[in-house]
Each structure stands twice: as C-alpha cells, then as structure tokens.
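Note that one protein chain is taken out, while the other chains of the complex remain in position.
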Amino acid sequence: MSFSRRRAHRPPALFAAAGLTASAIFVLAGCSASGGGDSNADGDFSGEELTVLLISSHEGASEWLSTEFEKETGAKINPVIVPYDEIGSKLALDQQSGANTIDVAAPWYVSLGDLAADGAIQDLSEWIDSEEALDTEDFIPSIYEPYSEVDGKRYGVPFDGDTHVLFYNKEILERNGFTAPPATWDEYLEQSKTITENEKGDGVYGAAIFGQKSPLILGASFANRLAGFGGEFLDDNGQPVINSAEAVAAAQSLVDINDYALPTPAETDFGAGNSAWFAGKVGFIENWTDLGVRSQDPESGSEVIDKWGVSFLPTGGDNTESRASLVAGFSWVVAANTEKTELAKTFIEWAASSEVNEALLTATPPTGIDPNRISSLESDSYGTEYPELQGVNRATLEGALAWPTGEHATELAQILTDELAKLIAGEGGTAQEALDRVQDEWEEILGS
Amino acid sequence: MTKRSSRLANLTVGAALVLTLVPLMYLLSVSFMKQGEISSGILWPSSPEWNNWVDAAASRLPRGILNSVIASLGGAVLTLVIALPAAWAMVRYRTGGKTLANTILSPWLLPPIVAVVPLFALLRVLELNNTLTGLTIVYALANTAVAVWLLEGFVKKLPVELDEAAQLDGAGAFRVLVSVVVPLLTPGLVAVGVIVAVLNYNEFVLATFLTQGPESQTVPVVLSLMLGERIQDFGKIAAASLIGVIPVFAAAVFLQRWLVAGLVSGSVK
Partner (left out) sequence: MALSTSEGTSTRGRLPTPPGTGGPAPRQQRRTRDSTAHRLFIAPSILSLVVLGLYPLIFIVLTALSESSLGRPFQEWVGTANFEAALGDEDVVASLVRNTIYALLVSAASVVLGVATAVALFRSARSGALIRTLLLLPMITPPVVVGILWKLIFNPSGGLFNTVLTFFGYSGDPVSVLASPTFALVGVAIADVWEWSPLIALLVFAALLGQDPEVTEAAALDGAGGFRLFTQITLPAVAGTIAAAFLIRIVLAFKVFDLVYIMTAGGPGQSTTVPAYLIYQAALQQFDLGRAGTITVLLAIVVTVVTLPIVALTRRLHND
C-alpha cells in the first residue's frame, strides 16, 4: 500500500512524538492522591481537607465558601464542580463504588429520597434535631421541610433556597403599552403575544421559556404554572394528582406560550434564556431571584441594568393567591461513607448559617444563592441592596409548591418532563392525555 | 482522464472544501462576536471581541488541555504496548485463533455510556477514581481492540522472512518482537498511536463520569461545563472550542501522513 511505503521513515516527527510520550509518562508518575486525616475536636481543623460536590451554577459560591471557611477553621475545601444534571449520579457512584472521595454535597433537593434509598447519604435526623446551632426554626418553613425531610427522617440542610419569580423588562413593556406586569398567566400570554408580534422583526420576544428536556428546566417552567393554577404534584396522602384540572390548565398554558416565546422553548436552557434576558431581547423570564443581582452587575455583560422589574409568579384559573414554586433548590448532605463526618457537619452548620446565607446573597461577584432563612431574607443588607428581590422572595413565607422528594422522585420528575416535552413538541396529543399518561406511570411507581 | 471529468473533480473537491470549512469558519467568527451580535444574524463581527479569547484562556481550559494531552498520549503509548505483541502473535502465529480475531472488536460496537458504571467500580478497586492516571488506563484498555485491528494491517505487510530468519538465528519470540518487529513497524506504530491519541483526546462520556475537579477534567468536559453555566457565553464557548482543538488540529497538520496511513491500514488490509 502506497501510503505507508511512501512515508516509511520520518524520524523528526517520531522523535517529537517519543519526547512527548516520555514527558507524559513522567508527568503521570508525578500524580498521586493525597490522603486525609480525621477530625480534631473544637473547631480547629487546620491541615484538614473536605471535598465538596457542587453544581456548576454554584461555582462562584464555592469559591467564596472555600476562602471564608479556611479563614474560619483552617480546613481546606476542595470544591468538585459538575453539571447540574450529574450531581446525584456522581455522588451515588462515588459512594456505591466505595471510592468515597466526596464528603459533602449540595444536590437537588428532589433527589434526597433516591440518594437515601441508595445509601449514598447519611441520616442526619439526630444531629439536626439536637444541634441548636443549626437554628432550624429560622429556616423558611416551606423550604425547610422539602429540603430536609424524607419519610420522617432528615437528610439535608437547606443551602440555596431557589424559588422562581417573574422578571420583566420595563422598557419592552412600556414600548408595547403595558404599565404593569401580568397578574395572571392569561395576561402574561396576552402581553407576550403583543410584544412578539410587534418586535419579532428586531429579534425581541415576549418571553423566554425554559423548555429544554430536563426536570430542572422544563420541569421548572411547568411547576411555576402548576403553582399559579393552584395544583399539586401529590395529594396529602402522597398519591399522584398530576392530571387534575389545575395541572392540565398549567400544561396548556405552557403549550399556548410556545408560539410567542423566544425561539424556541425546546432549545432554551438556563444559558440560552438568561443570555437573551441580559441582552434585553425578552420581555419576561421566570427565574431565580438572584437573576436580579446579576442583572445589575456590569461585569456580567448585562444590558438591562436598571431596566428590569420583578413580580410574583402569575396566577391562573380560580386561584388568585400567588404561590412560590420551589423548582431547583439545593440541600447540603453528608456522604454516607465519609470519614470526616465531624468536619462535614461543622462545615454545613457554618454554610447554612444565617450570616453565611446573608453574605452570599449580596456578595460580588454574584454567587447565585437565594435566601433560605427568615433572618437572611429579612436582613438589612439584602433589603438595602435588593429591596425588590426581598419583596418577591417573601412569597416563600406563605407556603410553596415543592416537588415530591421520596424514593423514585427523580424518576417521577423525568417522566413528567418527557411527557411535557412531547406535548410542547406537538407529539403528545392534548395536555389532558399527556398528563393522564404521567398519572398512570406515577401511580405504578408509587404503587397506588 | 478527460479534461471534463477533471473539471468536475475540481468542482467536487471545491464543494467538499466549502462544506468542510464554512462551519469551522463560522465558529471562528462567533468566537469574535459580542453576545448581542450572535443573535443578530451577522456573519462577521464589526470589531473583533478579543475578550472572548481572553476569558476562555483564563478559564480551566489550559489545564484541561494539559490533562487531555497527558491522558491521550499516555493512553496511546500504553495501548501500543498492549496491542503490538497481540497483533503480531495473532497475525503470524494465529494465537488465539478465530475466536479472538472475531471477538476482539466486540466491545467497540456499543456506546461507551454502557461501560461507565462497571468501569467506575473497577477504578475504585485500583483506587484510581477521579485521577488522570485512572482515565489514562481506561483509555489504554478501551482502544486496545481498535489498535490491534489497525496494527494487523501493518504486521501483514512485513516480510515474514525477516522474523523467521531472526528465529533461525536463535532469537526468542520476545527478542524478535523487540529487535526486529518494532523497528520495522515504527511507521505503523506511530500511525496507530496518532489515531488512538486523537480518539482519546476527543472522548467525552468516560471522561465526564470518571474524572472530577480541574486536576483531571479534560477538554470536552471543560466545554460541557461551560455549556451548563447559568449564563451561556457563546462567544467564549466558541473561543474555548477553538483553543481546545488546537492540539488535534496541529497533530493533523504535522502528522497527517501517519494518521492517514494508520486509518487506511485497518480497513484495507
């Protein structure tokens, strides 16, 4: 074969490759894992290390936490950053395989039940109930329960109290003759439609809809509407009610907005939606309250500084009370097999404290953390810097819609998300039919 | 060959070049656009936004590139060490028989995602979870089958007399391999090594689940993390993508001949 013969000998390239190879092996030989000791008593953990697993949105917070915790205790934090949809599986794999490199993690609260059932996280009931320093009374109750408890046991401590609110671009609304943000999902649809029809030519759309097929993204958009229409995922006995009239109306409103949203909801994930918001290309976006912090930060490349407003999520149907929707939200957990339980608890107690939460709320660069405590929500610093955000965040004080958190909860969320994705893609029949299928599958899984 | 067919051929080559390069040029263009420009439907930014490149270079990307280069080259060398003796013995002496020849490629048939969970457990036994060493070993094993398959083509083209003559001189199998086969096969080894290294460099699924932390994450993992950020900066992501492909593109330019020879040997043996 001519190829190999024609270029039979080319020493220079070969030597280069050999040199690179040799250096690669050399570098490899230099790599080795570092060990870790166990805890000392009484707050001084100098020289110790704690490996903390976080999602990429919390990278900024992890830097702040690492620096401050080291100052406080002398212990070094090794943050491990993973994509938001991998944190649960990373933790479970790490513990199940016996690798046990993770000591503390901050997974999506919905995965607590599955992580507990898989033996990946510790039952913290005793500690949480007895440790007064945690001051659990101060946690916002509607956040504390789902973020902590599964089947009567406590596995988590609230970290990032994520609830969605409705942001609007004041300039865009004014240009289109709207003086106030929508109170209901119907008004929201009307305003979005008007904006899109008027300004589509300039690349401006009424709303950005997080519609990518992930429970944290599309699932969140649905949960926001479900809360607004007054629906629930499960009833008081833990039985699915996901095909209720309220839920169907919520799903339908997601279908209705599809045509007037930033193209296209199915492709819109956090990054795409937020980028359009910062560029001033969308009238509405449902988001975490910390979006407001970033919207004011010139470093983020925001073009909407001082041009935005924020309100409670709209309502729908017979429901007139706006209700917070706990869509994302992350809890601190202790890995099942860590040998550093004491240090882990010390860290969590500190990281979940009112002072730390308050500091994270207003830190620059923005950390993406939302209030999880009454005291930090009502703190002067937050109120002074972001009075509007403080106002809408109070919605969580009135009770909130939370996802199911027991075993199989992540599967339930995935099933719902898959059906919703089909629905807005026009493949799933009517909203009623789609949710009937979800109801059936949920009933099967929950054994009802 | 007629003039007409040659003109058609030139046109086809030209079209292939356009289709190949335009997407890459667009990536280059986006890497110089500001956020607003990306959504405004222009082909080239009015003034280049160098900050995208500065931001990309200031991220975890450089470390990711170093990790990728180490894992891909280390893995490739190990793969060759494992695969060459096997390819030689299988071609020359039919060691392993038809069964081995027919099954060697079977692990390659399924997507790597299916091996993530078992491999994770295996690395734990070796205490190599989340280390670059662990990923390198996985890469070395993962590509052994493909390397054996490609090397067979080169071994077959070696004159059999040479190693038979060496054996008559009394050299044992190992010495024949090291002092006769390896020198003769150098072009093949480099060719297959380049291919395996490129495959390693580009691998995503195993890297994303078997590594964690900046000290072991590779380029595709770093890029996927950038996509997962709350604010997606496509200019920066485009710049990072381009910086990330520099090593493989450089390999393609400087080692094109080896790369081509290796790929060809496998299918045309």
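Of note:
Order of writing sets the chain letters: A and B. Residues in each chain are counted from 1.
Assume contacts are C-beta pairs under 8 Å (C-beta built on N, C-alpha and C of every residue); 3 or more make two chains touch, one makes a residue touch a chain.
As the structure is a prediction and not an experimental result, all values here were calculated from the model.
Among the displayed chains, contact with the absent chain in the complete complex occurs for A, B.
Within the whole complex, the absent chain has one touching residue among B:A56, B:L73, B:L119 or B:V192, and that is B:L119.
In the full complex, subunit A touches the omitted chain through residues 1-3, 5, 85-86, 88-89, 92-93, 95-96, 114-115, 117-120, 200, 203, 212-214, 262-267, 269, 276, 281, 410-411, 414, 418, 421-428. Against the chain not displayed here, subunit B makes contact via residues 1-2, 4-6, 8-13, 16-17, 19-24, 26-27, 30, 37-43, 81-83, 85-86, 88-96, 98, 100-104, 106-119, 121-122, 140-142, 144-145, 148-149, 152, 156-157, 159-161, 164, 167-168, 172-174, 177, 198, 201-202, 204-205, 209, 219-220, 223-224, 227, 234, 237-238, 241, 244-245, 248-249, 251-253, 256-257, 259-260, 263-264, 267-269.
We adopt the following convention: only the chains that are shown with their structure count from here on.
For subunit B in complex with subunit A, the touching residues are 35-36, 39-41, 69-70, 73-74, 76-77, 117, 120-121, 123-124, 127, 129-133, 136, 154, 157, 186-188, 190-191, 193-194, 208-209, 212-213, 224-225, 227-234, 254-255, 257-258, 260-261, 264-265, 268. The touching residues of subunit A, when paired with subunit B in their complex, are 1, 3-4, 6-10, 13-14, 16-17, 20-21, 24-25, 27-28, 31, 33, 53, 55-57, 59, 78, 80-84, 86, 89-90, 93-94, 96-99, 101, 203, 269-272, 274-276, 278-279, 281, 294, 300-301, 303, 368.
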